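Note that this complex is displayed minus one protein chain, with the remaining chains in position.
This part shows chain A:
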Amino acid sequence: MHRLLKRQIKQVYGKQFDTNDLDEKTLKLMENITETYENFDEEKAFLNHTVKENKKAIQEAYKSMLTSSRLAVIGEMMENITHQWKQPLSIILNLVSILKIEMKDNRELEIIADQTKYLNKTILDFTNFSSHSDQEKKLFKLKKSIAETIHIFNFQATEHHIIIKQDLVEELVINGDIGKFNQALLVLFSNAKDAFVSRDIKERVIEIKTEETALDVVVSVQDNAGGIPDDVIDKIFEPYFTTKFKDKGTGIGLSMTYNIVQNMNGTINVHNHKDGTLFTITVPKNSIKDIHG
């Protein structure tokens, strides 16, 4: 007899009750109900689990949607500010250039001219990072991009005693601007370096790994620098968000990485994993044949 049914009988009729007192048909019916109930319970657990999983997926999708819409709004705002500033800057620069002719060797005027040029340069720097008008998409080998980036980063790695471990799949090809993708990776390395230094981590390791799925290429960058606090991890891709001291960070790096990956029709995610931060970039896969054909 079913364990669950035995328990139910005991509960209802007391310990002394003899199941033989029930007729066979009733017993069978009860057993059947018990079994159905148990199946139902399993089903319920399964459904609960599925609902939980779906809820998690929806939450994550919602979160990434929020992030990208927020980024779009901020980007648009920056663009408008830049536009508004260009007008007066243009006028000031023009008038200064006239005054420079009229008042030769005027130190105050030179200062105004330099400061205005500096203002101009700043707004251009801040807007250029989100610009993709000059971007040229081409197929390139992921391994080449990683090698170039490590080559650039090598000096800093040596200086700050950082070990870079590589686990790379050969011949992966993706579509985008290799220079920009290098920049995107460099930001991740450089942020890890900053975290190593500011937290005074002893054994410093960055692991870069590539994998392929049916349609995508996955690049993961893991460090052991202690991770990102939960209260800020959702904001790190926002432009001008920074946890670093003002002279060290403009808050542009990771949002630039985000934009570059997004322009390649890819996604970037961040998690606290093991004893550090794990960035996962997923971009559509191209075949090596495309590069020659």
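Please note the rule applied: a residue touches a chain if its C-beta (ideal position, glycine included) is under 8 Å from a C-beta of that chain, and two chains touch if they have at least 3 such contacts; residues count from 1.
Simple rule for what comes next: contacts and distances are computed from a predicted model.
Novice: For the chain not present in this complex, what protein name does its UniProt entry give, out of "Response regulatory domain-containing protein", "Phenylacetate-CoA oxygenase", "glycine dehydrogenase (aminomethyl-transferring)" or "Ferredoxin"?
Specialist: Per the UniProt record, the undisplayed chain of the complex is "Response regulatory domain-containing protein".
Novice: Which of these, A:Thr19, A:Asn39 or A:Ser90, touches the one chain of the complex that we don't see?
Specialist: Checking each option in A:Thr19, A:Asn39 or A:Ser90, the one touching the absent chain turns out to be A:Ser90.
Novice: Taking the entire complex into account, which one of A:Glu79, A:Glu171 or A:Glu212 touches the absent chain?
Specialist: In the full complex, the listed residue that touches the missing chain is A:Glu79.
Novice: Kindly note down the residues of chain A that lie in touch with the hidden chain.
Specialist: Against the left-out chain, chain A lists 75-76, 79, 82-83, 86-87, 89-91, 93-95, 97-98, 101-102, 120, 124, 127-128, 130-133.
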